[in-house]
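Rest of the complex left out; these chains stay put.
Residue numbering begins at 1 within each chain, and the chains themselves are lettered A and B in the order written.
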Amino acid sequence: SEIFDKELYQDNKLAGVVTGLAWTSVGGEILFIESSLSKGKGKLTLSGQLGDVMKESAITALSYLRTQADELGIDHEVFDNYDLHVHVPAGAVPKDGPSAGITMLTSLASIYTQRKVKSRLAMTGEITLRGKVLPVGGIKEKILAAKRAGIKEIILSVKNRKDIEEIDERYIKGLTINYVEAVDEVLDIALLKDKVKKPMKFVIDKKG
Amino acid sequence: SEIFDKELYQDNKLAGVVTGLAWTSVGGEILFIESSLSKGKGKLTLSGQLGDVMKESAITALSYLRTQADELGIDHEVFDNYDLHVHVPAGAVPKDGPSAGITMLTSLASIYTQRKVKSRLAMTGEITLRGKVLPVGGIKEKILAAKRAGIKEIILSVKNRKDIEEIDERYIKGLTINYVEAVDEVLDIALLKDKVKKPMKFVIDKKG
């Protein structure tokens, strides 16, 4: 039985919701990263019983996104005029590790651009502050969990290619696997051109 | 004997008071979530010996509510011009877990809209940041406690339907059980159209 609820988000109607892959001693799981924005002063809230490494991962993802704001068409004033909340359900399950890095980055990019996230896509990989994607562990278990959950496409670090090559082919059949070196490739794959229906319209306070 | 006082709130005269269901090793209990607002700068205070997961649950409920302010007719300026306090009596009993999520959200929605909460209604369920309702444990014990306390109607996650189906029918007789997938359904059921008597009138500081 699954710890996390694989049916929670079956579509991609909401911005800021992205599917990640977790790995515990009893096997792989999918999980969801949820982000939301509301008028504020740029405060960041993290919830879902996240450990220190996972919190640093979210903070690093946000710093990276801020340096890429122009390239992604994000008005930089939005960062200081909206509060950001990143939550990982289920809320009582402790979670840690760096492997949700690219999932968090994609969630943030989606919520700030209001662009849709590709459906039936999952990803796992550490990010660095300057946008590299590092390999992570538990690839076999994560792939099996992704298939059980109906995922069709995966994003991994190129350095995890060798882990995939060790898995029996029938487990991977039907899955498209994208190997990436850098975060911009992740966003090229994961973020659709279209915005979600009724996208947020960001309002910036004029001072002075 | 009950830990919490089932007669504390027998009516729905006050905005921001909602009945939840708790579950300990010695059985189910009802509890109350109380919210209040007073002029301030948007500070959030949580009390009642709440554990980390329960605190995160309240914070997640508030973030969700902020994203739904327009839809609920809440002036967004109220969030920054009033301090919010959420308390769970009895104040010396430690409480934790995610299952008060929808109860907290309903309490917040009621206090910010000043709308009445349906009477003799109780609820239990985790919320997610984007408004999903997740199943929780202890359903049988909670149902028994609700009946003992005179509750007539319950809100649960659809994923808890199977737990209800395992309970002997005579325990459920007389109870209306609502199964929901998302938070907006909770509010459709729990919040009455009418405001409480002498509703608060929110005053917003004009700056500049």
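To be clear about the criterion, a contact is a pair of C-beta atoms (placed from the backbone, for glycine too) under 8 Å apart; a residue touches a chain by one contact, two chains touch by 3 or more.
Every value quoted in this text rests on a predicted model; they were computed, and no experiment measured them.
A.B. asks: May I ask how many copies the whole complex comprises, since the file places only 2 of them?
C.D. replies: 6
In this text, only the chains that are shown with their structure count from here on.
A.B. asks: For the Cα fit of chain A against chain B, please give the angle of the superposing rotation, nearest 5 degrees.
C.D. replies: For the C-alpha superposition of chain A onto chain B, the angle is 60 degrees.
A.B. asks: How many Å are there between the centre of chain A and the centre of chain B, using C-alpha atoms for each centre?
C.D. replies: Between these chains, centre-to-centre, one finds 30 Å.
A.B. asks: Chain B touches which residues of chain A in the complex?
C.D. replies: Residues of chain A touching chain B: 5, 8-9, 14, 16-17, 32, 34-40, 45, 47-49, 83, 85-87, 89-92.
A.B. asks: Can you check the complex and tell me which residues of chain B touch chain A?
C.D. replies: Counting only chain B, the residues touching chain A are 52-53, 56-57, 59-60, 63-64, 66-67, 69, 76, 79-80, 97-98, 101, 126, 128-130, 132, 134, 159.
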